[in-house]
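With one protein chain withheld, the remaining protein chains of the complex are depicted in position.
Moving on, here comes subunit A:
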Amino acid sequence: MEPITQHTGLVYPLNRAHVDTDQIIPKQFLKRISRKGFGQYLFYNWRFDEKDRPREDFSLNQPKYQDASILVGGENFGCGSSREHAPWALEDFGFRIIIASSFADIFFNNCTKNGILPVVLKEEETQQLIKNAEKDDYYLTVDLEAKEVYDNAGFQTTFDIAEYPREMLINGWDEIAVTLTHDDKITAFEKDHVVY
């Protein structure tokens, strides 16, 4: 997984609450057996009509957002199905940072295991960022070392993230390799552990 310490990028605003993982990547695309190539199906039912033509009225289809790497969404982002295809699709499309006022637990976890940083800000702040990005080409910087988000026009705020996912993201660690350094403890535990 690619480490992430500080990232500056174009913001894509998605002003909707409760965006669920089926909207992020509809189920008809879950049948592949590799982790790659899901970006083309991101938000598919919003981006394309029944004849697979791009829907002009969906904002992510506008040329100005094509290089966006930061998504700012509404509350309870990523609710619903546990499918990790959702962060795979976001990452493959080019998003490295998702900002929202709250995230569903499993989605949050899945992001951090795939080099995507989920950032929790206050609802007023996300609304402000969404407005800014709807108006102009809007860039933000997210600093995971300092736990800060800022632009070059005076917006500046801090965020909280637990130490563990922060460390994993900053170092781009393979979690299994880390766990396997505790292999002896797992083996010792298994000796006395009762499972019927």
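Throughout what follows, a residue touches a chain if its C-beta (ideal position, glycine included) is under 8 Å from a C-beta of that chain, and two chains touch if they have at least 3 such contacts; residues count from 1.
The rule is simple: contacts and distances are computed from a predicted model.
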| item | value |
| --- | --- |
| Per UniProt record, name of the chain withheld from view ["3-isopropylmalate dehydratase large subunit", "Adenylyl-sulfate reductase subunit beta", "Sugar ABC transporter permease" or "Cytochrome c domain-containing protein"] | "3-isopropylmalate dehydratase large subunit" |
| In subunit A, positions touching the absent partner | 17-18, 20, 22-23, 26-28, 30-35, 45, 50, 75-76, 79-84, 87, 102, 104-106, 109-110, 113-114, 162-164, 175-176, 179-180, 182-183, 185-186, 189-190, 193-196 |
